[in-house]
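A single protein chain has been omitted; all remaining protein chains appear in their positions.
Going in written order, the chains are labelled A, B and C, and every chain counts its residues from 1.
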Amino acid sequence: MEEITALLVSRYNYWAFIVLMMVGLYGMIAKNNLVKKIIGMNIFQTAIILFYVSIGAKKDATIPIIEHGHHGEEVVIKAVDYINPLPHVLMLTAIVVSVATLGVALALAIRVYRQYNTLEENEIKSQLSEE
Amino acid sequence: MKKTGLIMVIVTGILLIAGTTEFPDWADPNSPASSHVSPYYILKAIDDTAVPNVVSAVLADYRGYDTMFETAVIFAAGLACFFLLRQFNRKRAKTKMYRHVPTGIIIDIDEGGKLPEENSNFERIDSQWTPYDLIIKTTCRIIIPFIQVFALYVIIHGHHSPGGGFQGGVILGATIILFAISHDLRTTIKRLSEKMASVFSSMGVFLFAATGMLCLLLGSVYLDYSALSDLLGTDPVMARSHGILIIEIGVGLSVMAVMIWLYYNLSSAGKHNEGL
Amino acid sequence: MSEQFPALLITVPLISAFFITALGWRSAKPAYPIALLALASALFSSMGLFGEVLKHGKVSYRLGGWPPPFGIEYAVDALNAFVLVVISFVALINLIAAKRKVDGSFSGKSPAFYALYVMFVSGLLGITVTGDVFNLYVLLEITALTGYALIGMGDKHAPLAGFNYLIMGTIGASFYLLGVGYLYLATGSLNMGNLSEIIPTIQSKQTIIFAFIFCLLGLFIKMALFPLHNWLPNAYSYSPPAASGLIAPLTTKVMIYVMIRLVYSVFTPAFSFGHPILPTVFIWLAIIAIVMGSLLALAQKNLLKILSYIIVAEVGYMVGGFWLGNSDGMTGAILHIANDALMTLCLFLVAGNFIFVLKNDRLESFKGLIHKMPLTMAAFIIGALSIIGVPPTCGFFSKWYLIKGGIEAGQYGFVAALLFSSLVNVILFFKIIEITYFEPETKDGHSLHHHVAIPREEAPLSMLIPLAITTLLLIGVGLYSKEIVTGIIQHVLPTI
Partner (left out) sequence: MVWQFDVIILTLVIVCGIGALAVKDLIGAAILFSAYSFLMCLLWAIMGAVDVAFTEASVGAGVSTVLFVAAVFQTRRRSKD
């Protein structure tokens, strides 16, 4: 029993990331409302960020800010003591990219609303087929 | 659409689950991800750049080029939003609505009518239901400076603690957005015009790119801040630290301005009226 | 100077974007010359880089001065440099032609247009030149974001097309990012050269295989390979003509370049072509793409829609040709990147001229165009011949290599699809050319008599000159195909 819990817990982050990715993807593809699609898109992106942060996690390690002596005393730095910083850097970039995409997506959604006076994709499609 | 969506989602899910079978254990210190490149950053960050926050060091120096484009992405988003939404020459509304603040009476002024003076008790509004709340306005006015000081701290202290240009920039931008929400968009634009926002956002990225260019002109490669050491009068390691500070400020400026610019255009759909 | 080309190439257009925006508030006038200057300098740098690479071999540029697996590296070989020249050339030519189309549209926001334009180009150049898989993602996003905005400013259906492109593009980029994550998880590195050294040493390959699948899935969405092509036709045909001449020739081609780059320099050809199933699957996807793209093109009534579906089919050519896995097929695919960029540029410039004069691109309004716009029509005919694959235009040569490669690999389905698509293109373009010979109907419904001359109404000179250059190049590149193949592409191909 203990082993099964350990296995589940050791992979729990990965399962959660998969579930969130599926939720986000479903929102992007199957939802009718454009704002809902954008929310789905954001969930999708954060799921990937969760995946990256999970890669960077390290047991018994602390945050990647190096302890350093202020008054000349030597501090020995060991790589196992600090969490892997590289995924964090990459994900900072990814978060910023996702907010940029969000801004453009909302601007396009407002433009779509201006044109068709609705945000529902099926209503827009029926308007288009009437033309 | 729902069904195809569901099928695609399930297929992706199966792919994803199948892909995880050979993952190393979660948080294993000996996994390839933690043992190949990243130990170098942890061990060398202080010697190379004199920045204890490894994330800042990697973000702004080792992988500074990524960060430059990330700032450019943000700038592009602001520009794209402006390009898509902004409407310059709209028909002006015939009647303008003003509220007499002490009494709460709303008056309509037809075209050609005499408009009330600036800074008087009158406030321009666009719709009848626009609420007026003294408490929110005053509270926001009081707390905004404190938030801004905190944001500046986050930018400047990014070398030693979590934070840096992005986080600080977003917080700075958020203070202006808070002001715009608690007052209205017109007042905010009077304080910080759209032109300023756009110039700031391009200036921030320019600061970043130009620092890189300067290193190039000083005979090193692009974004190699150690080339600035003669200019700054420090040794190459401290020059890197200062270089990181310069570009963090650039990033902060750019991100702040773009957040404001995005909000201006999204909250009024490009009309720049009273907004939210 | 010359050793700084890789950095200058990308940063000069990027910096120019900020000048354009900042000065744009004062006056819209300097925007165009600045953009022109920036792209001309990009063309100059890429030519210089190309010369450098041909002379001295691979060029590596360390950004920030950090050695490769720790910092970001630019690795330029003959393939990059070749694609760089194509990109900067197409962007410059289209910018010259775009001047008149931009004037008067976008209601006072033309500086923003030029700024987004140069950023789009610098993103594409960056994608081509970078040697870091994550840096590629960031650049992919900058290209995509500016592209969404440029497309969204088109006619009334453009915002929706742009929105759909945004959703699909984000899915694509995210899958690519996920693939990079898998790669990082398995190897711990992000540098392409370093990855290609580590990947052969890894014992159990399953994570790498999934990384490969996710990266390629993302790229397939971005390049609009057939079942994932839904976003492309609307996005390209509703976008403003000034932007479509940039986006349509370049985006899909650069994505194909990225695919080639990933296979060569990251996953290694031995791994990629060594997989028992995947190459065959990709070839069959390509065959379906070619057939379906051609058939859907037949069903369209607008010139731009037809061209968009032809792009879908052309993507199939390149993907299929590349995955044939023999040197002829790959030569054909790489040569086709350049040729198709030029052909698509030519046809989109022609379409831009038509739209400039006629204000729409419906086929029925093309009647009498051969008399009305003879110069544009001449360019159109040459472009069409090139798409069909008639010698001596360049389209013939790449198709010839592709067919040769297909026969050599025994993929007769691919050869048949190529021939079928050529046949469809013949029908398609001769139908359009035939329409332009018809006389336009007068207002009361009767056709004009022969002796009544149709007034000439050619597009302005600033749009005709770029078109003429492109058209001449179509023939020029065709005539010098042999030199390009032996001089450039042979150096690039890996030994499998």
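Basically, contacts are C-beta pairs under 8 Å (C-beta built on N, C-alpha and C of every residue); 3 or more make two chains touch, one makes a residue touch a chain.
Everything quoted here is computed from the prediction, not taken from an experiment.
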Across the complex, visible chains touched by the hidden chain are A, B
Applying the definition given at the start, please give the residues of subunit A touching the unseen chain. 9, 12-13, 16, 19-20, 23-24, 26-27, 31-33, 35-36, 38-40, 42-43, 46, 49-50, 53-54, 56-58, 61-65, 83, 87-88, 91-92, 95-96, 99, 102-103, 106, 109-110, 113, 118-120
Which residue numbers on subunit B touch the omitted chain? 53, 55-56, 59, 154, 162-164, 166-167, 170-171, 173-174, 177, 181, 259, 262-263, 266-269, 275-276
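The rule is simple: only the chains that are shown with their structure count from here on.
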Counting C-beta pairs in contact, does A-C beat B-C or the other way around? B-C
Centre of all protein Cα atoms: which chain's centre is nearest to it? C
Based only on mean CA positions, could you tell me how far subunit A sits from subunit B in angstrom? 18
Just give me the whole-number Å value for how far the CA centre of subunit B lies from that of subunit C. 32
Using the touch definition from the top, which residues of subunit A touch two or more other chains? 25, 55, 86-87, 90, 93, 97, 100-101, 104, 107-108, 111, 114
Residues in subunit C with touches to at least two other chains are numbered 134, 138, 141, 145, 148-149, 152, 159, 184-185, 190
Spell out the part of subunit B that touches subunit A in their complex, as residue ranges. 1-2, 4-6, 8-10, 12-13, 16-17, 20, 23, 25-29, 31, 33-34, 37-39, 41-43, 45-46, 52-55, 58-59, 63, 66-67, 70, 73-74, 76-78, 80-81, 84-85, 160-162, 166, 255, 262, 265-266, 269-270
Across the complex, what residues on subunit C touch subunit A? 134, 138, 141, 145, 148-149, 152, 156-157, 159-160, 162-163, 166-167, 170-171, 174, 177-178, 181, 184-185, 190
Of all residues in subunit A, those that touch subunit C in their complex: 25, 28, 34, 37, 41, 44-45, 48, 51-52, 55, 86-87, 90, 93-94, 97, 100-101, 104-105, 107-109, 111-112, 114-116, 124, 128
